[in-house]
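Note that this complex is displayed minus one protein chain, with the remaining chains in position.
Up next, subunit A:
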Amino acid sequence: MAGLELLSDQGYRVDGRRAGELRKIQARMGVFAQADGSAYIEQGNTKALAVVYGPHEIRGSRARALPDRALVNCQYSSATFSTGERKRRPHGDRKSCEMGLQLRQTFEAAILTQLHPRSQIDIYVLQADGGTYAACVNAATLAVLDAGIPMRDFVCACSAGFVDGTALADLSHVEEAAGGPQLALALLPASGQIALLEMDARLHEDHLERVLEAAAQAARDVHTLLDRVVRQHVREASILLGD
């Protein structure tokens, strides 16, 4: 699509948002009864479902058991109907493995892996419209909270890009496909620590500061929303359980 303006002169993006504005987020916890923890999140048109099992005894190879901490296992799965073109994704393909690895690194930093021998986190993406890593991390955070697994803090993630000298937060698929630099950031909001930072495009180092700040601010905004969702869920459950 030649001539598609990602950022207009008045400062509006393709879908009418401002540069630092997030897409509409809706989230729910406790979606599945069978799993220990589950959550569903919608970020604009990107929908992600996360399911957590654990902590439980290590099945399979006992040799993988770590004596002092839990093993976090993440699996990413993308539905065939999730992108514009229906594509059959075999399990264990490169992209799934890489996403799974990134998610694992992110959550090993946040989950307090102490006595529990193993936790397993399975994340499933229903619809991918840009920002899949961020949606997965946000959904997984809620699911881990729902399962009662101790965590240092929330893990909130957001993507950011750079167009015409302005940093854009929370990229949609159209903006990602345009080919500009994109950054994915996962943050622990209370302490401001970065759990994961990923970018595989070329960006001049003078601009890095601004893009990083835009992503960090967007992640903090996501935290505000997720915090509200969790508090409401806990309050609701606590009242209904009646003590």
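Methods note: a contact is a pair of C-beta atoms (placed from the backbone, for glycine too) under 8 Å apart; a residue touches a chain by one contact, two chains touch by 3 or more; residues count from 1.
Heads up, the rule we're going with is that contacts and distances are computed from a predicted model.
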**Asked** What name does the UniProt record list for the absent chain among "Exosome component 2", "C2H2-type domain-containing protein", "Ribosome biogenesis regulatory protein" or "Histone-lysine N-methyltransferase EZH2"?
**Response** "Exosome component 2"
**Asked** Among the options A:4, A:66, A:101 or A:237, which residue touches the chain absent from this view?
**Response** A:237
**Asked** In the full complex, which of A:5, A:57 or A:98 touches the chain missing from this view?
**Response** A:57
**Request:** Touching the hidden chain in the full complex, which residues of subunit A are there? Just list them.
**Result:** 30, 36-37, 54-57, 112, 115-117, 145-154, 188-191, 227, 230-240, 242-243
